[in-house]
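What follows is one structure encoded as structure tokens, with my remarks underneath.
Of the protein chains in this complex, all but one are displayed in their positions.
When the chains are written out, they are named A, B and C in that same order, and each has its own residue count from 1.
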Amino acid sequence: MNEWLYVGLFFIVGLIIPVGAIGVGWLLGPKKPNPIKQSTYECGIEPVGEGWVQFKAQYYIFALVFLVFDVETVFLFPWAVKLGQLGMFAVVEGIVFILILVAGLVYTWRKGMLEWA
Amino acid sequence: MTGEQVIFLIVGAVTLIAALMVVTVRDLVHAALWLVATLFGVAIIYTLLNAGFLAVVQVVVYIGAIAILFIFAVMLTRRQAADTGAALNKNWWAGALLAVLTFTGLFFMLQSWSGFQKQAAAIPSGFDAINQLGDALTSPAGFVLPFEVASVLLLAALVGAVYLAFNKK
Amino acid sequence: MTFWNDPLKVAADWLTGIFTGWGMPSVGANVLVAFLGVLMLITILMVIDIFLVWIERKVVARFQDRIGPNRVGPFGLIQPFADIIKLMIKEDTTPDGADKVVYNLAPILSMMSVLILWAVVPLAPVMLGVDLNAGALFIIAAGSIGTLSIIMAGWSSNNKFSVIGAFRQVAVMISFEVPMLAVLLIPTIFSGSMGMNAIIQSQSIWFVFLSPLAALIFLIAAIAELGRAPFDLAEGESELVSGYNIEYSGMKFGMFYAGELLHAFTFGGFWSIFFFGGYRFFGLELVSPFLAIAIILFKALVGYWVIMWVKYTVMRIRIDQMLAFNWKFLTPVAFVLVMVTALMNTLLRGADSWLFITGMILSNIIVAWVSMEIVRSVSKQERERVEGVQQVAEAHH
Partner (left out) sequence: MIPLSWFLILAAGLFSIGLFGVLARRNAVAILLGVELMLNAVNINLVAFWRYGDILLMTGQVFAIIVFAVAAAEVAVGLALVISVYRRRSTVVAEELDLLKW
């Protein structure tokens, strides 16, 4: 049988347990909402403005570099699995592959995009 | 109907509904979250096709990276918390018509094809997809060039994106 | 095949016999038995989780020269149950303007992302869990779901602090995922497989002796993934109040909290699987599966203890320092290490095992030494630059 069925069972049970715990908490706890209790928490003072702030564009840069490296490393996993049975050629291939991407990291670094300014 | 077929039908229906939500909901963060649901459904479809490695990669790359990037981009390109205004443009009916036509066209084209109802062959014992993939990606007779070109493509994308989005003027 | 040699299989066969005896089809009975097994494993995990609260509080108390909980029950052992009862009977508030569905889904997904990790943990030679051939990547995949749950929690709470906290946390988690992925390549290279069991089986020499630097990088990246100190700026109490989970109360907060503790314990377990031989301990694991489970749980606890040790010793660092540390130091070092390991692994193939170990350790030490030297010279330059600026500023006064 497909081994993923068992992984699926873990997903299902992993959903049931927290839902059950939160459900029990919801049943046992009091339910007396009022406007003050429902207002968002800002260290005890009245909330200022809406719950939204403009973000630094820097977050996007880090997500971008992460995306590129994530995809690259995923590519490298089949290579690493097979490496023990392959010769020098495969090693050089992998090193070239990594170096090309490290060049991207160096470019981003030199452009000053990795600074949290 | 076998168990696999039941799972396929449920997952397929959920995937398609989630995809419909992606293209119709107004709030873009919700659209991105529905995209995550769609992508997860596609990952389950991969496991049904015995491509476990691709299913895991789908979750790592799409949900772990691309969906996060989408959410970041959505939050960077708005001035208030919620999206307002219409989700669809004035010519949405033309788009819908074209989409339906595409689907019917594909459906009838595929139906006339002889291999449409093909059944899968059994997987040979001892078959390890990751091992085979490693072979294919590293042997000179296989896909070495696409493997290296992919890294150049990713480099170009990184350089281009950094240059485009944050060229300080 | 007696109960003591393979308890799970005996129990599963017995249960399957009962269910088929009731006229259930054998496939259905198998799935039901597997479901019950998973439910049992996760229930045991939740019980362990409860005691982790006690362990954490006791250990932190010792680190800080206190005694810790000691009133409720012997050694305060009943304390976590009191905590749970308190969490359960608290009111479950939802802030105004929250996105209800996303808000309620986030803690559930957070807990789930930790629980599914245990699908691939091999507990004993006869209890492998699901022996996926993409096991190492599965950890990262589960982590992506955790990352998503944090964004969902922060965004749906309709609170500035929680959004900022969530974004910082996510930036840290995704950044440190890169060195973690990179060092996961190293056990993969050594064992020629991504499956957890194959990795354990090929560790006749623990991988920590072949690549101590990889073990260290994995630990650092894991701590950052967990969002624990020194990488816990997302919940900096003095500036962000509590990070992405400000608006959560009662059991929903409990899910985040319990998830974090279990996550740390689980990563202690993965650290032992990848670098310390998992359930293996000089052949003792073959004596009895129960002994093997005890070994892996003990190793996981040691890993958890190391994570706590770091947490309560090192102070929190700023986000710019943290991201610079990752992108300008950890990631390049991890990739250099992967390249060097791949090269050495091919060069030393077929060599005597002592030669292999020595070569590997030497290459690790050289990589570590060279990177430390580079950091030292760069920081020296930086210091001189800063001092020069200060002198110029003083001269102006």
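We adopt the following convention: a contact is a pair of C-beta atoms (placed from the backbone, for glycine too) under 8 Å apart; a residue touches a chain by one contact, two chains touch by 3 or more.
Computed from a predicted model, the values in this text were never measured in an experiment.
Contacts of the undrawn chain with the visible chains, over the full complex, involve A, B.
For subunit B, the residues touching the chain absent from view are 2, 4-5, 8, 12, 15-16, 19-20, 22-23, 28, 31-32, 35, 38-39, 42, 45-46, 48-51, 53-54, 57-58, 61-62, 65-66, 69-70, 73-74, 76-77, 83, 85-89, 91-92, 94-96, 98-100, 102-103, 106-107, 110, 115-121, 123-124, 127, 129, 132-133, 135-137, 142-143, 146, 150, 153-154, 156-158, 160-162, 164-165, 167.
Residues of subunit A that touch the chain left out of the display are 57, 60, 64, 67-68, 70-71, 74-75.
In this section, only the chains that are shown with their structure count from here on.
One finds 14 Å separating the Cα centroids of subunit A and subunit C. Distance from the subunit A centre to the subunit B centre is 18 Å, each centre being the mean of its Cα atoms. Within subunit A, residues 3-4, 7, 50-52, 55, 59, 63, 65-66, 70, 74, 77, 80-83, 86, 94 each touch two or more of the remaining chains. The set of subunit B residues that touch two or more partner chains comprises 52-53, 57, 60, 64-65, 68, 72, 75, 81, 130.
Of all residues in subunit A, only 1, 3-7, 9-15, 17-19, 21-22, 24-26, 28-33, 35, 37-43, 47, 49-53, 55, 59, 62-63, 65-66, 69-70, 73-74, 76-77, 80-88, 91, 94-95, 98, 102, 105, 109, 114-116 touch subunit C in the complex they form. On the subunit B side of its complex with subunit A, the touching residues are 4, 44, 47-48, 50, 52-53, 55, 57, 60-61, 64-66, 68-69, 72-73, 75-76, 79-81, 130-131, 133-135, 137-138, 140, 144, 147-148, 150-152, 154-155, 157-159, 161-163, 165-166.
Within the complex formed with subunit A, the subunit C residues making contact are 27, 30-31, 34-35, 38-39, 42-43, 46, 87-97, 104, 107-108, 111-112, 115-116, 118-119, 129-132, 134, 136-138, 157-161, 163-164, 167, 171, 174-175, 177-178, 181-182, 185, 188-189, 192-194, 241, 246-247, 250-252, 254-255, 319-320, 323-324, 327-328, 331-332, 335, 338-339, 342-343, 345-346, 349.
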